[in-house]
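All protein chains of the complex are present and in place, except for one that has been dropped.
In order of appearance the chains are A and B, and numbering begins at 1 in each one.
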Amino acid sequence: MIGSVVALLVLLAAGVVATALIDSAVGAVVGGEPVGRALKGPFTRSALLAVQGRTTTERPDAGTWRLAPALLGGLAAVGAAAVPLGRGLAAGDVPDGIVLFGVAMALVMVAVFLHGWSPNSPFPLFGAYRFAALALSYEMPLALVLIGTALPAQSLSVGDIVSSQAGLWNVVRQPLGLPLFLVAVAGLAFWGPLNVADAPDLVGGTAAESSGPALLAWRAARSAVLVAAAAMAAAAFLGGWNGPLLPGPVWMAVKTMGIVALVVTSGHRIPRVRLERFVVVAWVVLIPLALLDVFAAGIVAL
Amino acid sequence: MLGAVLAIFLIALAGGLAIRAGASIAGAASTAGERVPMLGGCAPGTHAWSRFHARWYPMALLFLAFDMEMVFMYPWAVVFVSEGPLALMEMLMFIAILVVGILYTWRERALEWA
Partner (left out) sequence: MGLRAALSRLAAAAPVPVFLAPGAGGRSPAQRLRLSPYLEVVDSPRRATVMLVVGAVAAGAAEELHRVHDQLPHPRAVLWWDMETGATAPPPLPTAERVVGDEAAVVGAVVAAHRGLLSAGRPSSPPLLADVEPNDWRGVGPFGQGGKGMTGGTPYGRPLPTRAPDRDGLELDQLVLTLGPWLPMLPAGLVVEVKLQGDVVQEVTLAPSPGLVPGAAPADVFERARVEPVPIAELELARARHHLLWAGEVLVLLGLVAESRRVLRAAVAVVPGAAAAELAHAARTAGALASARRLRHPMARVGLVGADRLGEVAGPTARASGVVTDARTDDPAYRSLGFEAVTEEAGDALARWRVRLGEAVRSLELAAEAGDRLTSVDCTPEGPRGPWRAGGPSPSTALAHLAPGLLVGLEWGDAVVALASLDLEPAELAADAARPAEST
């Protein structure tokens, strides 16, 4: 057990580093700059944040401010623990993996809200409330499409869901599932077009008052959420460890980072959505589509 | 196995707190001027904490209804294949009622706020 716990945390950390590298590389390509130099950026920037001094604000809620990045990272790790890397290789191989994942990801809202609320500063506060509206809109599609994948597996265990895709991956069997889940992944990590919480029009939103190590922890935790959610996407829709030639865990890593790359690239190409429009679209289009996905999956499974 | 999950959560939490502690080479900024919230130069007149008008509250209420529904759907998903078409029909009826709620909220323009 200790081995699998350590392995999970190491892999998650590696995923965070890889995410930063992919983001830098894609940013350099989009910006028309040399990629080689950009790949050094995540390391030097992180080192700088680690040694920078701390700042605070007038009468912040210091305890919750300190807790928020750690909580976000902890929730990301729990979410990732529900996802098996190979047959029987889940650090937290609970029988109801997608419920555990859903619980951890629902609490992301708490971590992000605390991070924005704690500094007692207007822009973080706006970011916090924006994220709450965003989260209430993507939660439903997120959970529904996962339930859709549980129907053919007749189980809430992520391992069983992966096994049920040995013949045909869910991305084909439930074509609505992955696109909807990807929207939810971007929302969970408030990444790219759905980065309404830490947006430039709020000078960084919930992170506007964060500096140095606190900002480093926050960014790492946010990337960890992205990696955990991408791993779930790989397991639930892309057949998880199933794949020719390579060993299962390698397939999982490749698929996870593929999803991460997709979300990160969208962040460099698609502008930030208007939150109000997104809320309407989420309720009027995405949730009905997710319900359709569940019932279609049910009919196929029968 | 929940023990492992708890261990993972606590280790990651501790890691987050440890990163946040940092390896600072300079002291913390701590004078009253350094603590003023960032507004681009001007100082805020009031605290930011306030009875914030979360204008999307009708949507939050709608969410509550759906969140309850989600609790029923997890066990439903497990027994779905063994229960057969009956389970499908029952859930379809239940969801159809909830979707009427979405349509009503939408018609009332309660999902928009600006």
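Here, a contact is a pair of C-beta atoms (placed from the backbone, for glycine too) under 8 Å apart; a residue touches a chain by one contact, two chains touch by 3 or more.
Computed from a prediction, not measured in an experiment: that's the story for all the values here.
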Contact list for the unshown chain, restricted to visible chains: A, B
Tell me which of A:Leu89, A:Val203 or A:Val284 is the one touching the absent chain. A:Val203
Option touching the unshown chain, where A:Thr55, A:Ser118, A:Ser137 or A:Thr256 are the choices: A:Thr55
Give me the chain B residues in contact with the hidden chain, please. 23, 25-29, 31-34, 36, 38-55, 113-114
Touch residues of chain A, complete complex, unshown partner: 26-28, 30-33, 37, 40-41, 43-45, 47-48, 50-55, 58-59, 122, 126, 129-130, 192-193, 195-196, 199-204, 207-212, 215, 267-277
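By definition in this document, only the chains that are shown with their structure count from here on.
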Suppose each chain is reduced to the average of its Cα coordinates; what separation in Å results between chain A and chain B? 13
In their shared complex, chain A is touched by residues of chain B numbered 1-5, 7-17, 19-30, 32, 34-40, 44, 47-49, 52, 54, 56, 59-60, 62-63, 66-67, 70, 73-74, 77-82, 84-85, 87-88, 91-92, 95, 99, 102, 105-106, 111-114
Which chain A residues qualify as touching chain B in the complex? 1, 4-5, 8-9, 12, 50-59, 66-67, 69-78, 81-82, 91-94, 96, 98-100, 102, 117, 119-125, 129, 132-133, 136-137, 139-140, 143-144, 147, 150-152, 154-156, 203, 208-209, 212-214, 216-217, 220-221, 224, 276, 279-280, 283-284, 287-288, 291, 294-295, 298-299, 301-302
